[in-house]
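Taking it in order: structure first as structure tokens, then the write-up.
A single protein chain has been omitted; all remaining protein chains appear in their positions.
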Amino acid sequence: MKKRLLPVAVLATAVFGLTACAGGSNDGDGSNADGQTLDVWIMEGTNPDSEAFFDEVGDAFTEETGAELNVEFVQWADAHDRFVTSIAGGTTPDVAETGTTWTAEFADAGALEPITDFVADDDLGDDLVEGLVESGTYDDELYGMPWYAGVRSLVYRSDIFEELGLEAPQSWDDIVAAGDAIKAAHPEMLAFAVPGDAEFGVYPWVWGAGGEVSVQNGDTWESGLASPESQEGIGFYTGLATEHGFSSAGATTWKETDVLDNFAQGNVAMALMGSWTPAAILEKNADLDGKFAAAPIPGKDGGIAPSVLGGSHLSMFSTAENTDLAWSFIKLMTTGEFAEKWGQETGYFPGQQSLLTETMDSDDPLVAPFATQLVDGGASVPVTPTFGAVQAKKTTNTAIQAILSGQKTVEEATSDAAKEMDEIMNGN
Amino acid sequence: MSTSAPAPTTAPEASGALPPGPDGPGTPRAIPASRRSSRKTRSAAGKAVLVVVLLAFTLFPAFWMLSSAFDAKAGAGGQTLLPREWSLANFEYVLTDGGFDVYLRNSAIVAVVTVLASAVLALLASVAVARFRFKFRTSMLLMILVVQMVPLEALVIPLFVQVRDLQLLNTLLGLMVVYVALSLPFGIWMLRGFVAAVPVELEEAAYLDGASWGRMFRSVLLPLVMPGLVATSVFSFITAWNEFIFAMTLLGGASENYTVAIGLKQFFGEHTNEWGYIMAASTIITVPVMIFFVIVQRRLSSGLVAGAVKG
Partner (left out) sequence: MSTTIQAPTPAPGGSKTPRPGVGPVQRNRLIASSRPWLLLAPALAVLAVLLLWPLIRVLLFSLQDYGLREIVSGESNWIGLANYGEILADPTLWGVVLPNTVGFAVLAVAGTVALGTGVAVLMASLGGFWRTVVGSAIMIAWAMPAVTGTYVWVWIFDADRGIFNEALQAVGLQDEPVNWFTNRFSFYAIVLLNVIHHGFPFVAITVLAGLLGVPKEMLEAAEMDGAGPWRRFFQVIVPNLRQVFSVVIILSTIWDFKVFAQVYLMPGGNGTNREALNLGVWSYVESFGQNRYGFGSAIAVLLTVLLLIITVIYVRALLKEDEL
């Protein structure tokens, strides 16, 4: 429990960190890199207006270092394949945005350059969001510079809750009560969507019941998915569909994108969704404006259930010729003005603690609850490249789908999943 | 070209209008109208039903694609039969901000070059395997097939390294060469049959008339294998037009060289899919292939005509 829950740095340190970084951003590196070009890969689609953003960054970068910035936008579809092929061909960029689950994987392969010393030299270490630091660290070295973060919380239709006189759920019982009321009043809707192909929707219930996904015991990993607590959590989550009938037959094979589409169509009353989704929902269906809100995911008997913190790092590839130059860019992007602006334009939370703290003061019903979830209930899946392999194997998804479709009981599915997880994570 | 774009909605009308008559005199298979008229009517009616059923099966998914493409509200997943709100906005976006104006041009260049190059290479090779007996001929034919058998996904890494060594990464040329390689096995095997079916006497006759090999090739062989060439070029056109994995990895960051298949994938995000744009882009991708077919399909029958005349 201790390892998973991410303590948030004290406000004082954060503010201190901000001033420190503001003062230190101009000297340092002293790189005069006239005529050089820095190649950067950024994931496409996170920022609707990324071209303009990076034009501005490019100007600032050239002014600071004299070097040109060459940003290439990489599509999410098959991005991983592109990384792997360019690693194989030695054509990787100098700096790239890497999803939090990829950083350890690429670092493990030896494709990334550690940035621990750069961070220490610029005294930035204390002001980074813990969860992102943890997922960016491999073998005690930092490989991924925290850039932006997001988290999944409970998103619900506030108009329907209001209509039925419901409050945002505070506990599991509240969820069931709200679900029953919605199901009775709006049988055409899914009271609570339980997607069968979305693992990050599962772990909050495991943790909320006091279970674990996998913990390291000396040299071996032990999956906790088959523990009574985890089974209770997974049993409750899948039970929302199988016992209470809040979900639908179709949702058995939904991914998170399907949850988003269906929520935007007005078919779903409650679901676990990411802090980046409200903007997308409104873009798909502007009629929902003001009709939905977010709340932290309730634990079994109240409190906040931890939820997986996702997001991206900026990583330096070992093919980078001028590491100082690469670092100047990373620092420019992840601290101060541009980090804040990126957060505002994308709806993600910045990876710098001091900036995050500012966001928490927002009273937007679609920002504050996510920020609370991030700070008080932000968690990380086991940080090891082998967990990436577990995710790719769809171990958890397979278990949930098997339960939802009635192929396995909760006990069978979880013990199969725990067994497979142990096999993969212990290098077998 | 005027007949090139039958909207899916024309399918129902087709049943009534389906003709034995309007075939025109040019159709080789038309049965003289004077004979067996009752049997003709029955078979025409049967054919009409078949055509309607076929069009329905073929076009139903395309209809769905179109209806979402024209739906301003398709963003949330187009699970309706008719657009909720008619609009051209999706097409507008795809063609401007989506970059499809450039992608279409690139894809057209890649596809046309691939079609021409693979047709030439496949024809030469097929003449070799159909007209000559030589050592390792059979193993050669099998080898040509074997390279098709590996799953493309498994080839991604080695092929990437190979194209890098050829210094062709990020270029359209690199992509064209790969597509030619992908279309060749079908082309060679297909044309082999057509070349073999051309009676050698015809060639002999051409030589007796004093024609050179090149002359014979142009005026005897080529017209007779034309249907085969059409089929192979349609195949290589679609291969080059729709392939995604290699386009993505081999073109890398050269976004000015992207093809339509990559353009389509940009609308599949990490967290959300832009259905309206996806369907509009798919429509834009589909239409040129149809146009290409309409242009080349007239050649499908020319071989027969030529064969009938010469034979």
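By letter and in written order, the chains are A and B; residue numbering begins at 1 in each of them.
In the analysis below, a residue touches a chain if its C-beta (ideal position, glycine included) is under 8 Å from a C-beta of that chain, and two chains touch if they have at least 3 such contacts.
Values in this document were obtained by computation on a predicted structure and should not be read as measured data.
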item	value
Candidate in contact with the missing chain, chosen from B:F70, B:F100, B:F194 or B:Y258	B:F194
Which of B:V94, B:A247 or B:M279 contacts the chain that the document leaves out	B:M279
Residue of A:W41, A:F106 or A:F349 in touch with the missing chain, whole complex considered	A:F106
Contact set of subunit B toward the excluded chain (per top definition)	3-6, 14, 18-19, 22-24, 26-30, 47, 50-51, 54-55, 57-59, 61-62, 64-65, 77-79, 81, 120-122, 124-125, 127-129, 131-134, 137-138, 140-155, 157-159, 161-163, 166, 177-178, 180-182, 184-186, 188-190, 192-194, 196-197, 199-201, 203-204, 207, 212-213, 216, 224, 227-228, 230-231, 234-235, 238, 241-242, 244, 261, 264-265, 268, 278-279, 282, 285-286, 289-290, 293-294, 297, 300-301, 303-304, 307-308, 311
Hidden partner interface residues of subunit A, rising order	80-81, 84, 87-88, 105-106, 108-111, 196-197, 248-255, 267, 389, 392-394, 397-398, 401, 405, 407, 424
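Heads up, the rule we're going with is that only the chains that are shown with their structure count from here on.
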item	value
Residues of subunit A defined as touching subunit B within the complex	39, 41, 43-46, 72-73, 75-78, 81-82, 84-86, 88-91, 256-258, 260-262, 264-265, 274, 276-277, 280, 283-285
Residues of subunit B touching subunit A in the complex	73, 75-77, 156-157, 160-161, 164, 169, 244-245, 248-249, 252-253, 255, 262, 265-266, 268-273, 275
